[in-house]
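All protein chains but one are shown in place.
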Amino acid sequence: MKTGTRKTVLLVIGAAMVLTTAGCGGGLLSSGASGAATPSGPVKLGMVVPISGSSAPTGAYMKNGAQLAVDEINKAGGVLKGRKLELMVEDEACDAQQAVASANKVVSAGVVVSVGGYCSGATLPTLPIFQKANIPMIIPAANSQDLVKQGLANVFLINGTGKQQSTTALAFMKKSGFTTVALVDDNTSYSKDITTETQAQIVADGSVKVLLNTSVTAGESDYSAVVRAIMAKNPALVYWTGYYQEGGLIINQLKKAGFTGKVMVADGSVDPSLPKIAGAGAEGVFATMTQTPDTIKGAERWIANYKAAFNADPGPYSTQSYDAVRLAAKAIEDAGSTKGADIIKALEAIDGFSMFSGPLKFTPEHTLSSGGFVILVIKDGKFILNALQP
Amino acid sequence: MSENVDATLAPQRLGPPRSPISRLLESRLIGWVALAAALLAPFVTASPYSLNVMTTAAIFVLLASGLNIVVGYCGLLDLGYIAFMAVGAYTAGIISKSFELPLLFTIPAVLVMTILAGLIIGAPTLRLRSDYLAIVTLGFGEITRITANNLSVTGGPSGIFGIPGLLKIGGLDVENPAVLYYLTVLVVSLFVLASARLGKSRLGRAWRFVREDEDAAEAMGIHTYKVKLLAYIFGAIWGGLGGVLFAAHLSAVSPQSFIFLQSALVLMAVVLGGMGNMRGVVIGALVISLLPELLRDFASNRYLVFGLLLVVVMVFRPQGFWPARGYERERATVDVDPPAVATEQGR
Amino acid sequence: MTQLIWDGLFVGSFYALIALGYSMVYGIIKLLNFAHGDIYMLGAFIGFALLTSMGGIPASLSLGALLIVLLVSMLITGGAGVLIERLAYRPLRGAPRLAVLISAVGVSFSLEYGIAAIAGPNPRAYPIRLEGGVFEVLGARASLPQIVLMLIAAGLMVALNFYIQKTSTGRAMRSIALDSNASLLMGINVNAVITRTFFIGSALAGAAGVMAGAYYGKIDFLMGFIIGLKAFTAAVIGGIGNIKGAMLGGLVLGFVEAFGSQWFGGQWRDVFSFAVLILFLTLRPTGILGERVTERM
Partner (left out) sequence: MTAVLEVKDLQVAFGGVKAVDGLSFSAHEREIIAVIGPNGAGKTSAFNCITGFYRPTSGSVRIKGLETTGKRPADIAAVGVTRTFQNLRLFPDLTVLDNVRAGMHLYGGQNWADAILHTPRFKRSEAMYTDEANYWLDFVGFEGARGVPVRNLSYGQQKRVEIARALARKAELLLLDEPAAGLNYSEKQQLLVLCGRIRDLGTSIVLIEHDMGLVMELSERIIVMNFGREIAVGTPAEVKANPAVIEAYLGKDDEGAQSNGDA
């Protein structure tokens, strides 16, 4: 490189620096927090959920649920003496890199509370981003134990955890008299969490026997290997903790193979598509799930509102997302500010806030004190509340 | 053959390209301009989001420049390149997390592991025909990801999270996004430069000879197998360091980040940019990583567009949008002195 | 144990159907058609669209309806294969192999995300389901749909084998595989034969797609990726370019996988089959039935 060129380059750099420092804001040299909401403007809530990818439908349910709450609160006058809520939804695609980009995007936009988080694997790397920005996270769906293991002050889970789901599952097994069980997961973070917990609790309890604990690869069509393994052990119950796509296939293939035991699925498989994919085998399949509007008595009006607003039925995590927004609004109101630290304090202090899953109080590790898991069953191709509850 | 060769037989269009865009791209200045732009960008916008996007893009440029060594220079189609990044990111993450070390100190181990990975993947497969090689590398890529997903040392499906930052000396906190961005840009530009320089060296020429005609290269004494293995190892090192930056950037590593789609994206950057031409590759990488962020509507259909573009570019411009330039500067005067070694025998 | 063999055989017949297309195309123009697995996906979606447009089909007619849909889907995917060859591969004949391969990767992406853009990214449940009686044979449970599908697969493969061995087009295909320039000189219309090869290979993959949709009941736009790789593995195991080898390879891979996941666990299944692929390619690239090709300069 000739010296002449180098001089030119330095000149260009210098000139550009002067221009940028003098001109636009938002750069490194500009003062003040960039993008922070002005005290009178709307209060922004960020929601990072899957909009694309295989979990996209759930993302839509969550977005609608949250939007419904935002609209209701704004209609009732907003928060902090008349400031409106504003929801900002970004895609996570169940991918860590995409989730981090989106989390940064909502942080940059100046959100005050995060009310998103569906895939645990994608939500995990977003924790430090929100933590550094001191933004409280009310996570409506993701529920891996790993999320709260790090003891971050800003992370709150309002879905039951894998542990709580496992407790409900075990209680139901005992109450319904299933003495042998096969645990099958799809090797994702969420799914593995539940099988690991369930296995641990079953071993500690001693009254149920785990005959098989295995994983499958998501995204395939043929699950004859796991079906064969299950048939060989012939457990009374198969507990599938993965998502509905593979769950449907496995239920169907178990049925074709002549499996006579029962199948139970975890909340990731509770989706209207599961009975369709599973075909004839779907009837009588149990599920561990937090309450959905369909199963909550007295939720008819809420469902009607949802339908009126979005011209669609609510689905999994619509209620949790709805509650996450309401909870965020309540905490902001209690704190009387949009400062992260104040909101976190307010969240920790909440006691008895009414939500779909029951009155809310956080445990010291920021999970629900009671998971609110119930047992659903498929009847006529639809998930309904099972008669027998643990 | 004396000097009376009929020179008019030679085609006329021999000089450097004439269009202003090509001239700009060929200019030696362009590297400095790009670097200046990268260094100045945070002065325009420094929100966590834009820093994140820019850091991701810079890491992507590093990956593309590494894959360019393998695909562009040496002509070996690698469909599982992201596996090297996985090896680097996991090695760095596991070591730094279990020993509470800053990521910087894991680099020697990362180098060892990625070179090993390059040898393990390359040694048995580089004798294969190019299309078999492509599928085998794809298989290795998937094996790497599934293994990371199934093992407990790699954190299983959740992966590793809470990874310490690159370095922390006194007040200089590299976890600060802006500092990390500058560090990334620095490392990436050094490696892009190194890869460009490698391309214009004896080894880089040997890679091209192998790409163009393996038999002729062998006849000239080029150990094609060794040369290909070297391309693989250099590619692996670039990928592994990309992995370290990735781990530092996300502070988490999980198997979902290393799916085939990612390998394909890096390949698209190399192919669309111009195989073998480092400038084109950098531009390709920037376009592929930044365009979806800039154009929201485009983002949802980007893979369709990229896929169609691959076909269109291959059919109409097989060398890529900005192919490696096919000419070089010639000597100014005729050299009459025979080189001293010219009459010696052997090496 | 017999169950294991039966399951392996069933999955293997799907692999074999797809592997045939891989092998035929490779045999004739030495192109690794990376997008072949996506033709299988395309077949499943075309079948889905056809069945959906037909509306409700009574269960008693489902097999007949399926056969019609199968044929129509085969025609359409066959046509798609021909079109792909025309647009993405033919202009590159004579270009470096790298360029054609990259073009094939591009086609694969275009098909996958094109379908995702049209049909949406979510998995779809197939409108008809093959349900039927179950037999117990030597301790293995085999269902009627399984037997029907395997019969269809076997019938297609036998027909193909007849076509290649006994017809003039088949002879032309074999001669092009041996030496395409010489074939051209002998007056064979090489382009027409290549077109036909793509048609047949893609039609077979499309058939496999419809059958998989009807049997398993769930389709999605990425379903062709892994199975395409598996089918390629099958083709390599059998000896790529060799039609009988592709069938054999499909069955062998089916067994190998069934045993592999039995021993190592389902989560290692893909690792196992890729390892088999790599072993074959490095140790015996000509596969079980492939002939050794003398390398000449």
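Just so it is clear, A, B and C label the chains in written order, and each chain counts residues from 1 on its own.
The rule is short, and it goes like this: a contact is a pair of C-beta atoms (placed from the backbone, for glycine too) under 8 Å apart; a residue touches a chain by one contact, two chains touch by 3 or more.
Keep in mind that this is a model prediction, so the values were computed, not measured.
Residues 1-5, 7, 9-11, 13-14, 194, 197-198, 200-206, 208-209, 212-213, 215-224, 230, 234, 326-331, 334-335, 338-339, 341-347 of chain B touch the missing chain (whole complex, contact as defined above).
Keep this in mind: only the chains that are shown with their structure count from here on.
Chain A and chain B have Cα centroids separated by 36 Å. Separating the CA-averaged centres of chain B and chain C is a span of 34 Å.
Within chain B, contacts with two or more other chains are made by residues 146, 149-150. Multi-chain contact residues of chain A (touching two or more other chains) are listed as 52, 187, 215, 217.
Across the complex, chain A meets chain B through its residues 1, 5-6, 8-9, 12-13, 16-17, 20-21, 24, 26-30, 34-35, 52, 94-97, 100-101, 104-105, 107-109, 120-122, 124-125, 127-129, 133, 144, 146, 150, 187-189, 191-193, 215, 217. Only residues 52-54, 56-57, 187, 214-217, 219-226, 228-229, 231, 245, 248-249, 252-253, 256-258, 273, 276-280 of chain A touch chain C when the two sit together in their complex. Interface residues of chain C, counted against chain A in their complex, comprise 3-4, 7, 10-11, 14, 121-123, 125, 129, 131, 134, 141, 143, 212, 216-218, 220, 222-223, 226-227, 257-258, 261-262, 265-267, 269-270.
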